[in-house]
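Provided herewith is a single structure, encoded as structure tokens, for subsequent inquiry.
All protein chains but one are shown in place.
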Amino acid sequence: MRLRTHAGTRSLGVLSIAALAVTALTACGAQVDAAGADPSAGTADSCVDTSGDTVRIGFLNSLSGTMAISEQTVHDSLQLAAAEINADGGVLGKQLEVVTEDGQSEPTVFAEKATKLITSDCVAAVFGGWTSASRKAMLPVFESNDSLLFYPVQYEGLEASPNIFYTGATTNQQIVPALDYLAEQGVESLFLVGSDYVFPRTANKIINAYAEAHGIEVLGEEYAPLGHTDFSTIVNKVRSADADAVFNTLNGDSNVAFFKEYSNAGLAADEMPVLSVSIAEEEIGGIGVENVEGQLTAWNYYQTVDTPENAAFVEAFKAEYGEDRVTSDPMEAAYDSLHLWKGMVEKAGSFAVADVQEAADGVSFDAPEGTVTVDGDNHHIAKTALIGRIGADGLIHTEWSSDGPIEPDPFLEGYDWADGLS
Amino acid sequence: MDILNQLFAGLSLGSVLLLAALGLALTFGQMGVINMAHGEFMMAGAYTAFVVQGVVGSAGVSLLVALPLGFLVGGVLGLVLEATLIHRMYHRPLDTLLVTWGVALVLQQVARDVFGAPNVDVTAPEWLSGAVTVGGVALPKTRLFILAVAVVCVATLALVLQATPLGRRIRAVVQHRDLAEASGISSRGTDRLTFFIGSGMAGIAGVALTLLGSIGPTLGTSYIVDAFLVVVAGGIGQIKGTVIAATALGLMQSFFEYSTTASVAKVLVFVVIVAFLQVRPQGLVTVRTRSLV
Amino acid sequence: MTHVPTAETAAGAEPTGTAAEALLGTDSTRFRHDYLEVRGLRVAFGGFVAVRDVDLTVTQGDLRFLIGPNGAGKTTLIDAVTGLASATGSARFGGKELLGRGTHRIARDGVGRTFQTASVFEELTVLQNLDIAAGARRGPLTMLRRRGAVPEAVEQALELVGLTALRDTAAGVLAHGQKQWLEIGMLLVQDAHLLLLDEPVAGMTHAEREATGELLRRIGSQRVVVVVEHDMDFLRSFADSVTVMHQGQVLAEGTVAEVQNDPAVVEVYLGSPVSTEPPTTQAAGPLTTQEDA
Partner (left out) sequence: MTTTHRTTDRLAALLRPGRSRALAGFALAAVVLFAVAPLLLSPFRLSLLAKFLCLAMVAVGIGLAWGRGGLLTLGQGVYFGLGAYLMAMHLKLADAGPGGVPDFMSLYGTGEVPWWWEPLRSPVATILLIALVPALLAGLLGWAVFTRRVRGAYFAILSQALAAAFAILLIGQQQTTGGTNGLNGFRAFFGYDLTDPVNQRMLYLVAAGALLAMVLVARQLMVSRFGELLVAVRDGEDRVRFLGYDPALVKTVAYVVAAVMAAVGGALFVPVVGIISPADVGVVPSIGFLVGVAIGGRATLLGPVLGSIAVSWAQTSISEQFPSGWIYFQGALFIGVVAFLPGGLASLVRRRRRRSAARSAPPAPVTQTEGSTP
């Protein structure tokens, strides 16, 4: 008897919940037709407060987790740039007030923290992100809230959001020049080694298309899971393929295991050079200089770049963070991103997103790597490509440089051989 | 020739897995507990090698100094862990698995705070650079060295277990804890010693791994799942089983990887192990005792 | 611990208790002519043969005791019959072959057992323990509902084993003897018609033993019961017949008196320092002294 009444109250409870849920469903907002909504039709109003002497910006880097290794350095150089700008009088006369959030190396956390920075902290722009996954996770957040993200890392291209400025290289500023260089050096066959994620796979698609058009033979294409630690099989395959060069898109720790295996297996830079696109100055220490000396890299900036701006940048960075620290391409791109945003805001005379987007085209900055200029259409920047060789001092020295800055072309529309790619 | 190359790659990977799993197998066999912090003990061993290199300088000597020192560092960490947490939890083996995971988490952060997040490098000694070519097969000296370390470890452990009074005590406790206690063997002391040796093995593995890969706070996590699988497939408390399982897994991974890709190979290895457990779960289960659970 | 019912309450309730008749009498016609028939049973662990060529027949109404020195194979025999240890030969009950079938299927065919160390579900209450034992044939819908009323059989069993007052106590806090009774109660509600009891009175007081013995005798009149026991006093008091095992084989079988005077049995017990009640010292005299003490 009692049980039955008991059950009765319980199902009533369920019913009332269901009723609540139904009320919620019927009382809810906009529906989208099947074709989808206009992505830029954000509903949230900006809450950025520009009335005072300061303006808030957000730095969103992974300060914990596996990506902290790389992103901490970007965070450091962003802090340096903010301090410089503040010392120089701020942006539009307002001092920058930095809100730092930790992305914890997890895409979902990046999305969550980006939302917090935009909606709770009301920042005028966010600087950060590293992995493609973190950028992809944040993109809808910035689009739906109509806010700005400055992303400082070279990436796989095929993207152009009005709400993101890409201050690292896209593929035609890194991968393509690297291939041009290799072709110039008489390389006729390549072996591709990469981590199993979006950047290497996309890069290798491009490389394959390029190779086919330029008569280069791709002798093998191998992917290792992220964090893979045993490269004996892959190096075996590389050795038996005996290509003229290896194109390396491995990421993070895997580079260490790969290069140790490579040199232990008796393969050397002078016989079969490895061109890497993800190894910068700060990774070289961890791999061990003796394992990578003489190997090639492709970036847009090295610590050794000979410009007065770079001399000042390196000096300031070392003064702030220690003599033993090095500077690298993503750090420099992050440093540039804050200065470029300053340029855009001052050109627009406003912190409003729409005004900044409007003013972006043609804004340039005399960066440590040389002058960089924003492309207003695709929100990437024109950069000079540099092929470098790793020296015994653990630094990378420019070996070859493109003829001036290369206009960004994230969808490779200006390259005939890349027709079928996207 | 490719086959021979792969054969060596597989054996070498097997020796790495064996080094990682050997200590785990010992502690697991002893207490039925899987120590999730085992990977972090390996990390501690690797950082030991890094520190030793900084002190000693010469790469050739420092590796040889680091091996016993790594054993000591790993072993002491294991002792501390056993004495503070694990010994309270013998009757909750699954909980020790979780507690040690928490310990692993903390140790990783400690490493990050002490040594910094970026990887550090241990230079391989001159006498281990390059490869020995035998009949067209290039055998990297570092891998030969690790293979040798693994063989020496297994041989020493087997010798200790078989031929010394200490080993007899360990085996007695592993095989029949209650009976061993009844016949006057202090299982408490034996537990500590076993944990010391097992964790020390992790330290040695860590030192050896500096020759192959990166030395960073997350070094242990890359090996721990594989090491678990070796122990599971090998069975409890039997070095023989661990050796066979490690070699088989290494060869499988290596040949799968050769014929497919590294990712697919890893998944295939998992599938094979699950299937193996279906066919031979008795390979996993210890000798039945008459009392229930 | 709350109040422990004395043996008298447990035993005293029985002779007149309707519960016992209701529970024990249930459907006994179905099993009226059932018996356990073991033929050529052999159990081997690796190379070691624990039980060899055992023939055994136990009928209803014959309260059979199984004795023998440690390691004689008594428990292994029970393990084999209940499917815990794999065996060759034959063991039939109720017209069905038991060997080679899953433990839970054997249990469903009316074979129940207890263990040397009382194994009740310590976290569950007495009532829950019995309810689970009674429920192996429940359908999914019944299982997914809360227990409404206490099943009749559980109610009767509670009364029979004298645990009615402790029904809501966690089984883990029961006294040792109470746990043994609870186990017997579980066998009864499980509707087991072949009961294999492994040292059911170990650790009980004299009074408790008497009560348990009476209970077993009553059960034995309705069902097939095999008791493994070391306690010779207990055996003399309640056994209808005895099977002596030694080194995995049946050494002798017969009434208490017959077995007691069997030279082979005397020989075995003389030669063995087993901590049983020493028939060795009294071996000369037949066991007619059972009413003493």
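In this document, chain identifiers A, B and C correspond to the written order of the chains, with residue numbering beginning at 1 in each.
Please note the rule applied: contacts are C-beta pairs under 8 Å (C-beta built on N, C-alpha and C of every residue); 3 or more make two chains touch, one makes a residue touch a chain.
Fair warning: this is a prediction, and the values are worked out from it, not measured in the lab.
Asker: Report, in label order, the displayed chains that the undisplayed chain touches.
Answerer: Taking every chain of the complex into account, the missing one touches A, B, C.
Asker: In the full complex, which of C:Thr125, C:Ser221 or C:Gln247 touches the chain missing from this view?
Answerer: For the chain that is not drawn, the touching residue is C:Thr125.
Asker: Of the listed residues A:Gln104, A:Ser232 or A:Asn248, which contacts the missing chain in the full complex?
Answerer: Considering all chains, including the one not shown, the answer is A:Gln104.
Asker: Looking at the full complex, which residue from C:Arg108, C:His176 or C:Arg217 touches the chain that isn't shown here?
Answerer: C:Arg108
Asker: Can you list, in ascending order, the chain C residues touching the missing chain?
Answerer: So the residues of chain C touching the missing chain come out as 82, 84, 102-104, 107-108, 112-113, 115, 119-125, 128-129, 131-133, 135-138, 142-147, 149-150, 152, 155, 164, 168, 170, 186, 190.
Asker: Touching the absent chain: which residues on chain B qualify?
Answerer: Per the touch rule, chain B residues meeting the hidden chain are 28, 32-34, 85, 88-89, 91-95, 97-99, 101-103, 105-106, 108-109, 112-113, 221, 225, 228-229, 231-232, 236, 261, 263-264, 266-267, 270-271, 273-274, 277-278, 281, 284-286, 288-289, 292-293.
Asker: Residue-wise, where is chain A in contact with the chain that is not depicted?
Answerer: 2, 6, 9-10, 13-14, 16-18, 20-21, 24-25, 27-32, 34-37, 39, 41-44, 63-64, 101-102, 104-108, 111-112, 115-116, 119-120, 131-133, 136-137, 139-141, 144, 158, 196-198, 201-202, 223, 225-226, 422
By our rule, only the chains that are shown with their structure count from here on.
Asker: Taking each chain's centre as the mean of its C-alpha atoms, give the chain farthest from chain C.
Answerer: Chain A.
Asker: By number of C-beta pairs in contact, which chain pair leads?
Answerer: A-B
Asker: Report the inter-centroid distance (CA atoms only) between chain B and chain C in whole Å.
Answerer: 47
Asker: Just the number, please: Cα centre separation of chain A and chain B in whole Å.
Answerer: 37
Asker: How many Å are there between the centre of chain A and the centre of chain C, using C-alpha atoms for each centre?
Answerer: So the centroids are 73 Å from each other.
Asker: List, in ascending order, every residue of chain B touching at least 2 other chains.
Answerer: Not one residue of chain B touches more than one other chain, so the list is empty.
Asker: Which chain A residues reach two or more other chains?
Answerer: Nothing qualifies.
Asker: Using the touch definition from the top, list the residues of chain A that touch chain B in their complex.
Answerer: 66, 68-69, 72, 196, 222-225, 227-230, 232-234, 236-237, 239-240, 253, 255-257, 260-261, 263-266, 282-283, 285-288, 290
Asker: Per the contact definition, I'd like the list of chain B residues that touch chain A in the complex.
Answerer: For this pair, the touching residues of chain B are 1-2, 5-6, 8-9, 12-13, 16, 112, 117-124, 128-131, 133, 138, 140-143, 211-216, 218, 221-223, 253-254, 257-258, 261-263, 266.
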